[in-house]
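Missing here is one protein chain; the remaining ones are kept as they sit in the complex.
Chain IDs A, B and C follow the sequence of writing; residue 1 opens each chain.
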Amino acid sequence: MNQKQNDSALEERVPVGYNVHTGAEVQAMLEVMGLDSVEQLFADVPAELRLRRALSLPPALSEWELMRDVRAMADMNATVLSHSSFLGCGAYEHYIPAVVDAIVSRGEFLTAYTPYQPEMSQGLLQALFEFQLLVGRLLGRECVNCSVYDGATALAESCWMMCAASGLRRVVVAQALWPQYREVLDTYLLPRAVELEHVAQDPETGLVDGAAIGGLLAQGNVAGVVLQSPNALGVIEDVAAIAQVCAQNDTLLTVSVNPLLCGWLEAPGQLGADIVACEAQPLGLALSAGGPYAGIIACAKPLERYLPGRLVGRVHDLHGKLGYALVKEDREQHVARDRATSHICSNQALNAIRVAVHLSCLGERNFMRIAQLNAANALQLRARLTALPGVELLRSGVHFNEFALRLPLDAAVFRARMRVRGLFAGVPVDPRIVGHGRGLLVAVTETKSPADLDAYARHARACLQGA
Amino acid sequence: MNQKQNDSALEERVPVGYNVHTGAEVQAMLEVMGLDSVEQLFADVPAELRLRRALSLPPALSEWELMRDVRAMADMNATVLSHSSFLGCGAYEHYIPAVVDAIVSRGEFLTAYTPYQPEMSQGLLQALFEFQLLVGRLLGRECVNCSVYDGATALAESCWMMCAASGLRRVVVAQALWPQYREVLDTYLLPRAVELEHVAQDPETGLVDGAAIGGLLAQGNVAGVVLQSPNALGVIEDVAAIAQVCAQNDTLLTVSVNPLLCGWLEAPGQLGADIVACEAQPLGLALSAGGPYAGIIACAKPLERYLPGRLVGRVHDLHGKLGYALVKEDREQHVARDRATSHICSNQALNAIRVAVHLSCLGERNFMRIAQLNAANALQLRARLTALPGVELLRSGVHFNEFALRLPLDAAVFRARMRVRGLFAGVPVDPRIVGHGRGLLVAVTETKSPADLDAYARHARACLQGA
Amino acid sequence: MPTPSIAELHRPGAASNVLADSAPAAAMPPPPGFARLRSCIGLPQVSEVDVVRHFTRLSQESHGVDNGPYPLGSCTMKYNPKRNDELARLPGFACAHPMQDADTLGGVWEMYERLQAMVCEITGMDACCLAPAAGAQGEFAGLLMIRRHFARFGVHRPVVLVPDSAHGTNPASAAMAGFACRIVPSDAKGRVDRQLLRAMLTPEVAAFMLTNPSTLGLFEDQIVEIADAVHANGSLLYYDGANLNALMGIVRPGDMGFDLVHVNVHKTFSTPHGGGGPGAGPVAVKAALAQYLPGPVVVRRSGLAQPDGDRPLSIGRIKAFHGHVGVLLRAYGYLRTMGARGLRQASENAVLNANYLQHRLAPMLPPVYAQLCKHETLLSGAKLKTSVRQFAKRLIDYGIHPPTLVGAGCVYFPGDLKSAMLIEPTETETKASLDCQVDIFQRIFNEDAMDETLDGGARLGRKMARIDGN
Partner (left out) sequence: MPTPSIAELHRPGAASNVLADSAPAAAMPPPPGFARLRSCIGLPQVSEVDVVRHFTRLSQESHGVDNGPYPLGSCTMKYNPKRNDELARLPGFACAHPMQDADTLGGVWEMYERLQAMVCEITGMDACCLAPAAGAQGEFAGLLMIRRHFARFGVHRPVVLVPDSAHGTNPASAAMAGFACRIVPSDAKGRVDRQLLRAMLTPEVAAFMLTNPSTLGLFEDQIVEIADAVHANGSLLYYDGANLNALMGIVRPGDMGFDLVHVNVHKTFSTPHGGGGPGAGPVAVKAALAQYLPGPVVVRRSGLAQPDGDRPLSIGRIKAFHGHVGVLLRAYGYLRTMGARGLRQASENAVLNANYLQHRLAPMLPPVYAQLCKHETLLSGAKLKTSVRQFAKRLIDYGIHPPTLVGAGCVYFPGDLKSAMLIEPTETETKASLDCQVDIFQRIFNEDAMDETLDGGARLGRKMARIDGN
């Protein structure tokens, strides 16, 4: 490939890839400016810095070569279609109505930028507003931002909200967070000198130790408490009880929740959590090997000014007509700079619209029925598996669509055997929480049929026996 | 499933599937009309005819069960992705720009009905008009309808156009049509007492026998002549020569063409064909196991009033502003009824829009380059294969992206052996045309890389030797 | 601002290089012999971004069911489920080549076999072919079967009867199948005039084609008598399934005495119509006629669905390949989602909506036939101060798609009904949507000056004023 721009032969310049200008057009534009080469436009770039060769990139592909290339890579991945998957641990295989994809692939939404000029983007703003509205109802707290990166960063940002609101730098954290969430908290908070105090889970029930929390809070100086429910042991936390402990000590509480659980049981916001953080993936986002997902933060009104990221609000135009716009931007980086509540600029807006469409498609009744179906399916498989010899529940607590087993063998070995049989059996429980490697977290969603559950139980029996 | 409509419990009526009314709404609507049951709306259906049971259909599926069900069926099909395909014979594996799917999945186009109210559908009408415009330029005849069902029915309708225009009922047909096209001609034309006279192809060159056509035309009474190019032997016909014979005899000529050929060689319309019929599939339509495709008919101006189906034209509104509308509807079934040029009502409009977008995406230069690439790839594989022992060209003529080999063994046997090796090697040539079963039609498009051609040659060598 | 045509956006040399570095450097040499290279086509050269913006804009200047009601009588559309579009995009179907060996298309045959069975059950027929490209081609296939049937026994029956209210496709298909057409008038109640029918049932008559409910929205309540008369004459009774969405699970054509039927999948089974097509028009028949069906007819042998290869009496091939797989998949998806209960509910809602609209519009646009209607209703424009055409265009000013008028839709009104409108709400319009339509009808009805000056349209945001002669 000869990279040299031959400006004297501009008319032969063919637009490559997605480029638009023909040589004649380049020439015409240069002439308007009184220039005669594209080179002159880069006169301010010191010659000694200029790249004197073409970038060393693989050759350009035609569209069909690209499809072949990427299809070949896609075929190197196993998926929840190639295997019967019972993986969870923060990402779940769920039904996504086809309407969701149909709406978010419309170019007006897909190719929009952040709606800085509200009159150009009323529909987009309204869709985001509806996301905030519906999610606020779902999680039980009314103030919702327009999304952050994912569930883990939502939790980290929530912790900082508690620090900012309280002026304190100590956060009490339940031990049984997803390991990856715990690591993100470390990354986000330790540089800001926030102290993270971990509280153990009850070895029997899997619930966080409320008394221990109470003890820590009584010492004072705590910005807030952080729980996850269902937690990394698959156990639903007693949010109301911990909220009471927090309230007694005038301390804030953040709960990271699986949002689908809020279709079955009362939401953390209703139970007293000041902040509810969640991963939106179970609300209509593709698994996509881990991203892009979206983090949601819902909080009580007094905490709103500590929210990171964008907020859409109702406003009025000069004639008094109702409309929508980004509001309360004084919290944000482009206005507050180093005093902003967060650095977040790009968020996950299109995924927020996905959530709004998803929740609208399902509606109250189906959403609740699907949540119940998740719980029922998990309960059924749990019963089948704990009846197998040597298998018992790891913790006795209340489960939703995920439960942890204690296997008679190493969970990784079991998982490997099951995989050979075409099943993704679950995710081993973090040994840092339970002290051994025999815990396996099994997720069961509405996508699993009775035949799938049968197959799991049948293959599990064989794999426990060493096959 | 209890099918009985319990009208007294209307409020418990849950909308099933895509139904919209709640029980309360049904009740409210009935009340407005002074009725108290849905049953009463069917009082005019004699009781003895009523179905006294539920339809015996498989149980309704949720969206995710349906996807599973249909994915399982999809997995029962081999495809041009699972195999390296060299199949043609009227349908070709081509590059389709992603823009095509993005545009035609927009609901405004996808869910529109026929644009009977032009003011509601200016964009749709303009898109169809642009289809007519671009396709007319491509095929070399300016009057183009808005599509018919497929290439075969386009040819049949074209034959009838020649009959209607000439008042005669005898059509001379080149022998080397795709077998399926020939059968459709029989189905469409024999009931109307049209006589189809078949003319043989030259056993050396594969070209239709122009002298024989001249002889038949000299007898008089012929409505028109029908050719296919490239024909069912993969040979490009000498359209100009046959057009001359027709012109000398004052007889109409219809040519069924692969539209992509018109990016490489002069179009049948330019060469004198009065009507050009084609299958639009190579212009941006998915293979889709055979349909839906679209048939195109382009003709000279004097034949326009014999065109089947819809035409979009430019019109003006009351203020003189340019617009688009369906025009010349007096040819059509909804106006002319049994004197219509055709019964066609639903056509393939969305696929016509696909073609318009496809041609716009490629543009003149890329369209011609892709046509050349097809020819070049086919030429290359042809050279590789005719170098194999015992393999020769079936006919010596000029080829485009498809050529016929004469194999030293039965073509079906060869095809079966190649399939085991992951290749769809081609389509056996209709023995009715060549008198034996050793002809194999091999299609090569731009989607085939040099490595694909190598693989074909390598495997072919092995399969010829019996493996 | 008129939208420029794509050809006007042409900029020489503009199209991006989609072949990238993979293209052969040299142009293909000209072939030997007579073939002449193409020098110029006249396709526009534009950038991809131009194409996207152009056609996105054209789409925004169009109206679909996704944008609101589309109440064209008889030609209407209900909601087209998005999931079913995804089925058609699955590579296992979308990337299958029709000339593959039949045993590599097992999924196609499996879907066909199941869909055939569902069509037979819903219509009360015994055998089915899914290949016809559209309703009109289904009709055509049906008529060819009728022709073949009589020809087989050496009977000359060159005439087909159709009612005056029939879709235009009925007589047009009959003509294409080589039949002469005779029109059976309607009686005062909008039904087939049975006296006249009886008189027209001569030994020449091969078949009577009937749409039930008719395109006037009326159920032929004397269908048993009609069927008996037709059969007594040795003729066959053909069912045009255009309006089957009114009757699913309630009464079946086969049980009414019909011998053949086609179904319009876009209307009854919710496949999108794409601004004119593609559709599909499966044809189903009673057992006695099964052997004439065009191919493919899929049968299950040893559990495996496969095309029946042994059908010597078939009317032959009506399309190049196997049918509109991508459309039929959507119909399959619809039927599997709805189930028996859902289909029945759909028909009930279709009839409920039509009667509700008829009732509510009656003060302005009284029904031509003051009685129960089925899926649609024919309204009289007699009370309007202006023409129905002006009324319709005024609806467009309000962004509402008008009902069908004579000459602007695929229907035909018998007699002197030129000032009528045919309206079909379909089953997927909510009460709120119907009420909103009624309100706008009322508003226009109340407008003082129903004249040309109301026609500007621009102030209400539509792109065009009324189009001349439309």
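Convention: a residue touches a chain if its C-beta (ideal position, glycine included) is under 8 Å from a C-beta of that chain, and two chains touch if they have at least 3 such contacts.
Not measured: the values here are computed from a predicted model.
Although it is left out of the displayed model, the omitted chain contacts the following shown chains in the full complex: A, B, C.
Within the complete assembly, A:Cys262 is the residue of A:Cys143, A:Cys159, A:Leu217 or A:Cys262 that touches the hidden chain. Interface note for the absent chain: among A:Leu41, A:Ala247, A:Ala383 or A:Ala462, the touching residue is A:Leu41. Even with one chain removed from view, chain B keeps its contact list with that chain: residues 1, 14-20, 22-25, 59-63, 65, 97-99, 101-102, 107. Taking the complete complex into account, residues 11, 14, 20-21, 47-50, 52-53, 56-57, 60, 65-68, 79, 81-82, 337, 339, 428, 430, 432, 461 of chain C touch the chain not shown.
Assume only the chains that are shown with their structure count from here on.
For chain C, the set of residues that touch two or more other chains comprises 13-15, 17-19, 22-23, 48, 52, 56, 81, 83, 85-86.
Shown for chain B are the residues in touch with two or more other chains, namely 63, 71, 81, 95, 97, 102, 105-107, 446, 449.
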